[in-house]
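A protein chain is absent from this complex, but the other protein chains hold their places.
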Amino acid sequence: METSVQVVEAPVLTALRSRVRELCAKYPDEYWRKIDSQKGYPVDFVNALTESGYLAAMIPEKYDGAGLGLLESSIILEEINRSGGNATAAHAQMYTMGTLLRHGSEEQKMRFLPRIASGELRLQAFGVTEPDCGSDTTKLKTKAVRKGDKYVINGQKVFISRVQHSDWMILLARTTPIDQVKKRSEGLSVFMVDLHHAIANGLTVRPIPTMMNHETNELFLQDVEVPVENLIGEEGKGFKYILDGMIAERTMVAGEAIGDGYWFVNRAVKYANERVVFDRPIGKNQGIAFPIAQAYAHVRAADLMRFDAAQKFDAGIPAGTEANLAKHLAAEASWEAADVAMQTLGGYGVAEEYDVERKFRETRLFRIAPLSTNLILSYIAEHVLGLPRSY
Amino acid sequence: MNILVCMKQIIDPEVPVRDFRIDPVKRQAERGSANLVPNIFCENALETALKLRDLIGSSKITVLSYGAATAEESLRKALAMKADAAALVVNDGNPNPDPLTVARVLAAAAQKLGGFDLILLGREAGDWGSGQTGGLLAEELGLPCIAFADNVAAVDGKLRVRRQTEWGWELSEAVPPIVITITNCEANVPRLPKVRDVMMSYRQPLTKWTVDDLGIDAAAARAGDAYYEVTELSIPQKESVCDFVTGETLDEQVEMLARRLTAITGAL
Partner (left out) sequence: MKDIVLCLFATAGFDKAAQGLTGVAQRLAAESGGQVYAILLGSGAQAIAAEIAPFVQTVLLGDQAELAEYQPELCLDLLVQICAKLQPRAILLSSDTYSQELAPRLAHRLAGSAVGDGIALTVNDGALRITRQVYGGKAQAVIELKRTPAVAWLRGNSFAPATAAAVSGEIKPIAETPKADLRSRIVERKREDTGELRLEDARVIVAGGRGVGGPDPFKTELRPLADLLGAQLAATRAACDAGWVSANWQVGQTGKHVAPDLYLAVGLSGASQHLAGISEAKNVAAINTDPEANIFKHCQFGIVGDFRKVVPLLRQKLEALSK
């Protein structure tokens, strides 16, 4: 079968790809087009994914999850996008719980994880970014003040996605003022926030319309109360907790972008083979064929990087650099492939019924989120190559 | 109840016509870049078995294939759908054996695997579609056969089997053991396996045999052509060129369409 595998892929992974494709085949292009035009949430698709246990991929079997690794998870997300879907609507359910998994108490894990695995509880919102603090996380201003058996939280968050289809949110807030800590990265804490309760008690959600069908929001927290038992891990250690989840998130997002990359290449090839102009299929023209081939080469390279990151992570080997590289290369490759596909299709590239314009709008986000290109390049320059820090 | 589901792996029948190629010398389709998939009617049969087990409980479902080594993938998918056991008789002979050969191999394997109360097959395969394997297997095993069933229920140790015909439906009552061939319907669309079961399916044992292990005439099995033989395979050039209706507006085009349709219906 056509896979992206460069290393010899274990038969079980090829089987996994087939199974995801079969599920996605029940949600064809028309489905995604309709959801996009309605700016709706793909409820049926997400339910199907949940039913088959895909969103519980990384939850250990002990908590009723599938106990899979990052490699399998990134393949699942890749195949969703590769089939023409958009995994962004549900991918957070796969990794947001990671913070809870790694740093929560056993009581918290038993309380939440099995119900997240079954889909009964949706944990799809991750409240970190703020209007004045995107890349510079430690400068976030949302405050959580301990008052007896609860924390009272005040502040603002932006670009918090999927709040409307989430029951709980993981929130990062400052519990010790920045002038009272030795290092800026200290004094932040992670909380499990019951969204339904919060929305009725101080949390205002303002949707931000975007160019693609993606639910994202501004959040205003005014005296939102969170019980003490919903603090994850130790107070003040939250930044580290968030950081180690980022490797998984970046690798998974790389998978999605790679899926998009292959999708764009396949659509461009299909069109170039069928569209006959001047008595020849346009794919016969090198001016059409070569950009597609180039895009394919870049997607393949990013794919290999993703494998490297995922396999290291699953083996317990540090994979921060690889995850950053994978996300960066995958996002660049999918954007290139998107542009090539649009150019190949000509006028039909912007026509809704050809789907390229929809996925063009969707894939562009990967160069910005979950972290921007420049931050990755800075990281590589400073931490990998040893160049002087620029900021 | 001990249930056997015989399954065939075939080249994806959804390959578009323009990508479909044959080898006229080998008298087979060329796989090209197509996937190999379980025959849909075989999956309908498996789903029938799974639903029956959901209903009556305490049943063991074994899946069996006679095919190339790649057929293992389809059997593992069946395990992921929660079949209990799988067996593959690896075909190292004629890749397109006649249906009697297949029936003999399956019958021998079924007997080697143990007694079955119910043997299910798809009504035909999406590639060669002979539609005979079920009936011939029943004869090999000396069992009755109900074909084209779309519903199998168990009541008081008997099977109640429904099928559609051109004239309506029929309900049969059967005492196991019996062979039933299955056709597609809304209720037997194969279930989506859970991801955990997909991963587990590759850790389960899978019995592998060749025709030498079955106590049958292995040479005849490998030759696979004593019952019938494919003497020719071709792709008929039958395409026509569609005369699209013309007109500047949709109204004009549909007017033309209406006229062309009535030209035919009016003459009847």
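For reference, chains read A and B in written order, and residue numbers begin at 1 within each chain.
Rule of thumb we're sticking to: a residue touches a chain if its C-beta (ideal position, glycine included) is under 8 Å from a C-beta of that chain, and two chains touch if they have at least 3 such contacts.
Just so you know, these numbers come straight off a predicted model, no measurement behind them.
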Worksheet item: Of B:Tyr66, B:Phe116, B:Phe148 or B:Tyr202, which residue touches the hidden chain?
Response: B:Phe148
Worksheet, complete the sentence: Of the candidates B:Pro38, B:Pro99 or B:Pro193, the residue in contact with the absent chain is B:Pro99
Worksheet item: Which of B:Leu113, B:Cys185, B:Met200 or B:Ala218 touches the chain that is not shown?
Response: B:Cys185
Worksheet item: Please identify, in ascending order, the residues of chain B that touch the omitted chain?
Response: 13-14, 16-17, 20, 22, 27, 29, 41, 98-100, 123-124, 126-132, 135-136, 138-140, 143-148, 150, 163-175, 178, 183-186, 189, 225-236, 238-245, 250-251, 253-255, 257-262, 264-265, 268
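Operating definition for what follows: only the chains that are shown with their structure count from here on.
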Item to complete: Averaging only over C-alpha atoms, locate the centres of chain A and chain B and give their separation in whole Å.
Response: 40
Worksheet item: Inside the complex, what are the residues of chain B that reach chain A?
Response: 33, 35-36, 73, 76-77, 80, 192-196, 198-199, 201-202
Discussion item. Which residues of chain A touch chain B once you look at their complex with the stated criterion?
Written reply: 1-2, 10-12, 14-16, 18-19, 22-23, 48, 51-54, 56-57, 61, 66-68, 72, 76
